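For this view, one protein chain was removed and the others were kept in their places.
And now, chain A:
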Amino acid sequence: MFTEMIPEIGHYALVIGLLMAAVQTLAPLAGATMRKPLWMAYGLPMAAGQFLFVAIAYACLTTSYMLDDFSVANVANNSNSLLPWYYKFSAVWGNHEGSVLLWSLMLAGWSFVAALFSRNLPRDMVARVIGVMGAVCVGFLLFILMTSNPFERLLPGIPQDGADLNPLLQDFGLVVHPPMLYMGYVGFSVVFAFAIAALLGGRLDSAWTRWARPWCNVAWAFLTVGIALGSWWAYYELGWGGWWFWDPVENASLLPWLTGTALIHSLAVTEKRGSFKSWTVLLAIATFSLSLMGTFLVRSGVLTSVHAFANDPSRGFFILMLLAITVAISLFIFALRAPRVSHQVGFSWLSRDSLLLINNILLVIMTVTVLLGTLYPLILDSLNLGKISVGPPYFNALFVPLTVIMSIFMGMGPVSRWKRMPGKEIYKRLWLSAVAAVVIGALIPVFYGPEWNVWVALGMIVALWIVIPMLRDIFDKVRHASSFMAGIKKLSYPYWGMVLGHLGVAVTIVGVAVVSNYNLERNVRMSPGTSVELGGYTFTMTELTERRGANFLADTSIINVQRGDGRNFIMRPEKRLYLATGMPMTQVALRPGFFRDLYVAMGEDLGDGSWAMRIQFKPMVRWLWLGGVNGCGRPSGRGR
């Protein structure tokens, strides 16, 4: 009896959440303007209340999924009684309505936590931050209630069973990838709120950057992990062994990551040196705006992509309005309130300031490159200049050299000093590292891999160039301490955050360079008894069997793999047929390793008992994502 009401309870909770978000916006903002402490005091309780009620709504939707309540359209379209419980749990965010609800829940969560942790900050600043976040919450809750209500009922005709979750999404990767990504996207709203609050309050000193930096680091870490997980998921789930496709939706997540990376660096300059003030504010606005734009692109159907949700013009229009209002208002405030004459803090062309400026310029060029590549088809089409699609060659041709240039400056950054640094000193600190990087980097492909490859050598040189000066710097700093451990302990948290972040980039570069050039692949026809050799391993199909899973039937190949040293193991790739949707799916068999992955996927049934098989030897592919996971270390680098 009570369970029948759950969707309605969720719906009402959302409405209450919206009302609280409205109060959370209006009262503190008005209070900060008119200096009324009582009004400002509404911020924290309203943020807490809003979070509570959106959480209730979210819990109600999850319960409907768990109870197989197919009278709820969202459940009927995306779940099935045969679906294992953990996929019912994650199916909530495997569709448009549920994922916006998750997004709103996180937004409410971030605004509550930001309010909670900012109690020691000046009252009007906190009030404005909470108010700005509340405004964003209002936008998203309105969006859900007006265009994407997840609690809509299918009454009377309740379906017997649900249509099932898209098999591509029935996977651990999906359980974790979107929440991480959304945490990143939404996390930048806190930095955004701080920037707008600083503009509104006219307090563009370095104080706001000190408060905003930890949030920025945490959001960046989430986004990094989210992107890495997405790439990992695509790698093992889509069945052709690629790990980045320059798909519009991937690009949409990369854009805020690039500006967010620029923001981390620019926040450091503003905090430590008081320069780049307007620029930092602009980056904070841009990063969150690009997060919003990503949402718009995915959900409006403006661009076609494998990720795109079922599109609906009215939703697209609503998000466009939401995007336009948020961004236009923030940029308008920026134009009016940003410091007119930047407080000029001089620095010479050889200094950490200028290196970070170059870093920012390069990251912005990268952002524009990706943005143009993503939107170019749309722009051309709008101008009736023809229909084209922009593919990986464009992105690779521009992105690879930009990354190399960036890395050159990354090597110099950590060892440079603020304000001014004589050229001689830079030379003295770096020449040995440079020689070591070039020699070792060029030699690695001689000993490793089938043949010397200039791109692998370049990748290695660049990665070593990032790592060696940093290691030397740590060594220099530790050397003078009484003991090694004492020296390590003396290094600050922000310093370790920087080291881990840069190390992550280097590790990813190594992974990309090696797997892009030394990847081995064979597409072969196999039947029981057939053997194939690849990368020093012998793959023998011993058997073809069938098995039944919870909600699918599978053709399974048993592949015996023998290593050069005679040891063997079994790999089991599958071709699954999901019963409810009738969708076929390739389940890749992976043998992961630190230095190489073995990747076996079943292609088509060729009849006569043989299958097209794709076997790949992917050296160092794990390093790609390892670099991203390294980004986790970043939040430990919270500003002090």
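Going forward, contacts are C-beta pairs under 8 Å (C-beta built on N, C-alpha and C of every residue); 3 or more make two chains touch, one makes a residue touch a chain; residues count from 1.
In the analysis below, contacts and distances are computed from a predicted model.
Of the candidates "(2Fe-2S)-binding protein", "NADH dehydrogenase", "AAA family ATPase" or "DsbE family thiol:disulfide interchange protein", the chain left out of this view carries the UniProt protein name "DsbE family thiol:disulfide interchange protein".
Set against the missing chain, the residues A:Ala57, A:Ala197, A:Leu323 or A:Leu363 yield one that touches it, A:Leu323. Only one of A:Glu8, A:Glu543 or A:Glu604 touches the chain withheld from this view, namely A:Glu604.
Among A:Phe112, A:Phe296 or A:Tyr537, only A:Phe296 touches the chain left out of the display. Of the listed positions A:Pro393, A:Gly529, A:Gly582 or A:Gly609, the one in contact with the omitted chain in the full complex is A:Gly582. Across the interface with the omitted chain, chain A contributes residues 278, 282, 285-286, 289, 296, 300-304, 311, 313, 316-317, 320, 323-324, 327-328, 331-332, 334-336, 338, 340-341, 375, 378-379, 381-382, 387-389, 577, 581-584, 604-605, 607.
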